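The complex appears here minus one protein chain, its other protein chains still in place.
Note that the chains take the letters A, B, C, D, E, F and G in the order they are written out, and that residue 1 is the start of every chain.
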Amino acid sequence: MSTTDPVVGILMGSASDAPTMYRAADTLEGLGIGYEMKVASAHRTPQRVREYCETAPGRGLKVIIAAAGMSAHLAGVVAALTHLPVLGVPMEGKLAGGLDALLSMCNMPRGIPVATMSMGSHGAVNAALFAAAILALEDDAVRQRLLAYRQQQSEQTEEQVPPR
Amino acid sequence: MSTTDPVVGILMGSASDAPTMYRAADTLEGLGIGYEMKVASAHRTPQRVREYCETAPGRGLKVIIAAAGMSAHLAGVVAALTHLPVLGVPMEGKLAGGLDALLSMCNMPRGIPVATMSMGSHGAVNAALFAAAILALEDDAVRQRLLAYRQQQSEQTEEQVPPR
Amino acid sequence: MSTTDPVVGILMGSASDAPTMYRAADTLEGLGIGYEMKVASAHRTPQRVREYCETAPGRGLKVIIAAAGMSAHLAGVVAALTHLPVLGVPMEGKLAGGLDALLSMCNMPRGIPVATMSMGSHGAVNAALFAAAILALEDDAVRQRLLAYRQQQSEQTEEQVPPR
Amino acid sequence: MSTTDPVVGILMGSASDAPTMYRAADTLEGLGIGYEMKVASAHRTPQRVREYCETAPGRGLKVIIAAAGMSAHLAGVVAALTHLPVLGVPMEGKLAGGLDALLSMCNMPRGIPVATMSMGSHGAVNAALFAAAILALEDDAVRQRLLAYRQQQSEQTEEQVPPR
Amino acid sequence: MSTTDPVVGILMGSASDAPTMYRAADTLEGLGIGYEMKVASAHRTPQRVREYCETAPGRGLKVIIAAAGMSAHLAGVVAALTHLPVLGVPMEGKLAGGLDALLSMCNMPRGIPVATMSMGSHGAVNAALFAAAILALEDDAVRQRLLAYRQQQSEQTEEQVPPR
Amino acid sequence: MSTTDPVVGILMGSASDAPTMYRAADTLEGLGIGYEMKVASAHRTPQRVREYCETAPGRGLKVIIAAAGMSAHLAGVVAALTHLPVLGVPMEGKLAGGLDALLSMCNMPRGIPVATMSMGSHGAVNAALFAAAILALEDDAVRQRLLAYRQQQSEQTEEQVPPR
Amino acid sequence: MSTTDPVVGILMGSASDAPTMYRAADTLEGLGIGYEMKVASAHRTPQRVREYCETAPGRGLKVIIAAAGMSAHLAGVVAALTHLPVLGVPMEGKLAGGLDALLSMCNMPRGIPVATMSMGSHGAVNAALFAAAILALEDDAVRQRLLAYRQQQSEQTEEQVPPR
Partner (left out) sequence: MSTTDPVVGILMGSASDAPTMYRAADTLEGLGIGYEMKVASAHRTPQRVREYCETAPGRGLKVIIAAAGMSAHLAGVVAALTHLPVLGVPMEGKLAGGLDALLSMCNMPRGIPVATMSMGSHGAVNAALFAAAILALEDDAVRQRLLAYRQQQSEQTEEQVPPR
């Protein structure tokens, strides 16, 4: 867990999503953004999800990242229970590589938005970067670190093709 | 609404699903099965969904039919909140004709099942028939009416091809 | 096989589905529900499927779980031959991970419903839980065990994220 | 109906498939091939399908064309009940234009083949032509007419682009 | 255009997207959030997109909504050129209803996130609501209006099913 | 190669399809049907494909099985060049498991039919069985062997579920 | 037809593709590039396709645009018969809007490339522009006109959103 007070909550529908979502945690940590990680299933522990959402603003959370696979309802359920921005990360899976989770998260009916990220570990990192972009609007230190991250990322994209 | 006490609850995520779901109501009515119909959105009215589920057994409901489109979370959310059998009807839609709703309902993770029916009006009728099949296990009158329905359906499938 | 009289029949289209469907059997066993398992193919042994369905009520079966892959016709064929509730479990496969089996089971025309579960082992467990939900309507012991299962499942969903 | 003895049976799962399948009938008629058309549903009238298949060889049928939509099981069920060649025509539909019917027909497990044609009216015509190709192996008159049909088809494909 | 200073920029890849994206504008207007709307294509006017992104922070923009169809690259291109949060709205289209635009927007490689919304007009409204959720983190007036919007939305979801 | 005169030609678009298509050869051999196997690509060796088709009837071939993957054009190209029945076997592949090959083969425009079989080794066996069904119409010995094959297949489908 | 000598050949598999492909013709005409249009089906007139390809270089063609729908084999067949660059335009259709044609064209096995354009009229225009880009490499007049077309296209993309 991060040492600063958490402003980003990372929820995942199953403990098996943890290896993927540690990528989000690491990215937030690198940007000096406090976070917390929990497992809470929209289906197996709906009460826990509800309590999490209801107490989130009071605990200082500003953004919630929700990761789930298959009939990935977690992000939508969270978005229904909070007015905080909710970022969804669809987990890879067996049906067309995870098309079920992607469509289940992404195509929310009008009224309750979910911001869907890429699938799997790409999406986990991107959710952290997107949370940073939100926080950077009012936090100059985060903005500086995000700009540095992006700058470094550009520079580290080697122009030369690696040898065989 | 039916005149007998409702044993089947028909929930739909949007009032726009009503024309389709009246097909379920009519089928139940034809089988002499009491039902009720309500609109409750997993996203816009999560509290109403919760109350509906928590009071369902006490009100005598035995089966819940949940219809929704797009990121169709309603059936899964209902199934998380009740131990009654939950039948899902994915609504047709614009993305590949409704593939989003079908996958969002059907591929529930282990632990909280949803019984997914066909899409649209076919699924609405089939949900009613499936509810009848459940109720018929302990209600001989329903069983007789269901068998008659199936028998009549067979007989009404004309063998002769209609003229052009 | 279970020691109590079978009330749930588990049919599978191929012996290769057995490892997956033992997950259904184990779940039923844990809930104290009697079951039987058979292999019967809609295509290679249609006569066996027919006899199975015709004798199912007389043998005391109340729910049939049908598992099949690819052009997964078994559940629909069974549903055409019995008025008992039929639960379908699409097997994973090579075409988009099993999209063929899922669509082949799920989108039954009006009149003969199949209750489609998730794909593969998730669906096998869920079919057992859904059968239990049906039986629980009239069997208080099953209801108690189902509620306990769901309660335990909630509690065993650890809130803490596993360490790396 | 054709005036020569039917050697091709055209089955369709629903009377609503008739307008499409008349395209097959017309094509057979143009080739001087006798046929019959019937409605028989794998789900609503399984007994009728069985009787049809069991009596097909005795009635002189050599090829069966089976058309169905959605969870299109008809062709597979027919193929399970006869050793005659079975041609499947998936009907167009709402889910991705009929992808459900196509996959449900086409990907039969090893042992019981279905020869899947194109979707809808293209497939209806092609099923007739494919039946002709089978019959032409031993019927010189059919072969001559099929070759003439193909020749005429080539010639009638105008090389010039139609004016706007 | 809104009368308050724009804080949300709505970019669309084609003038034909305007009817859909006015739904976003109306929603922002209802929430008292200033916005601007422009047409700029990632492909036909890349220079204009670049200038738009480079001047966006200076002009006071805090969130950019980018709508595009088909090979919908606009949102990704914008996200590459600004550190502001970028929300993508895939437009409906002919290929599976718009699956091309959805996948083209949603599955961004690690490093440059796009927050993908639902397709079409649902997504347009949701993008506005998501922008509001971001702005509400630091703007109490927006938060109050967003909460009121959500509250009203819940209340306006009629529980009673509309009559036929 | 079979010792009897070949009546079935097995064409494959690439030598890498051979392991799969040997399943067709073995099945034909088991049914006492003569066959030949060749590699000929619709794209890399169109001239060879043309010569193959033009000489096929003269060499005594009655059915052609064409296997190809990806943009699987071979079966359609062959069907354009012969009036013999052409059976297509789509090879498995990386895009959704082979959806490209399946759709490329199956949805032939009106006029030139291809009889599409299942994907991969299932389809290879089924193509052989379907060829046998065609030949059995006029060859009593093949019919007897095909009926025996189907009978044996039914009997070898063990009813008992294999132990874990 | 254009008045300059044709350097681009537009082939289409069916006369019904003409309205779409006139978009390519108009675009070429606007760029001062000579072209010819013909109907030739890979399936119904394979001989005509072959002759077209064999005589194409001699007639001065430098690029061939091939349009087809469904199992769209035309572009691949043409590419097998000529070393000229072949551009494919998949036609829209009923199966998922034309996914069959797109995948059938696009995923050519190694060795014989097809340059797939967008679907339908977008692709028709783009094929013409791509042909122009090829010809512009050695024809300065075409390059000037192509640059002007692109410049004009940029300028005509109005920045202002059209009023409702």
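Just so it is clear, a contact is a pair of C-beta atoms (placed from the backbone, for glycine too) under 8 Å apart; a residue touches a chain by one contact, two chains touch by 3 or more.
All figures in this text were calculated on a predicted structure; none of them were measured in a lab.
Peer 1: Of the listed residues A:A96, A:I112 or A:A133, which contacts the missing chain in the full complex?
Peer 2: A:A96
Peer 1: With respect to the chain omitted from the figure, which of G:V77, G:L95 or G:A136 is a touching residue?
Peer 2: That would be G:A136, which touches the missing chain.
Peer 1: By the contact definition given up top, give the residues of chain G that touch the hidden chain.
Peer 2: Within chain G, the residues touching the omitted chain are 62, 83-85, 87, 102, 106-119, 121-122, 125-127, 129-130, 133-134, 136-138, 143, 146-147, 150, 153.
Peer 1: Touching the missing chain, which residues of chain F?
Peer 2: Against the left-out chain, chain F lists 12, 14-15, 18-19, 21-22, 37-41, 44-45, 47-48, 70-71, 93-97, 99.
Peer 1: Touching the hidden chain in the full complex, which residues of chain E are there? Just list them.
Peer 2: 13-14, 41-44, 46, 69-73, 76-77, 79-81, 95, 99-100, 103-109, 111-112, 114
Assume only the chains that are shown with their structure count from here on.
Peer 1: Please determine the option from D-F, C-D or B-D whose contacts repeat those of A-E, over half of the contact pairs being identical by residue number.
Peer 2: The pair repeating the interface of A-E is D-F.
Peer 1: CA centre of chain C versus CA centre of chain F: separation in Å?
Peer 2: 35
Peer 1: What are the residue numbers in chain A that touch two or more other chains?
Peer 2: Each of 14, 41, 44, 70-71, 95-96, 99, 106-109, 111-112, 114 in chain A touches at least two other chains.
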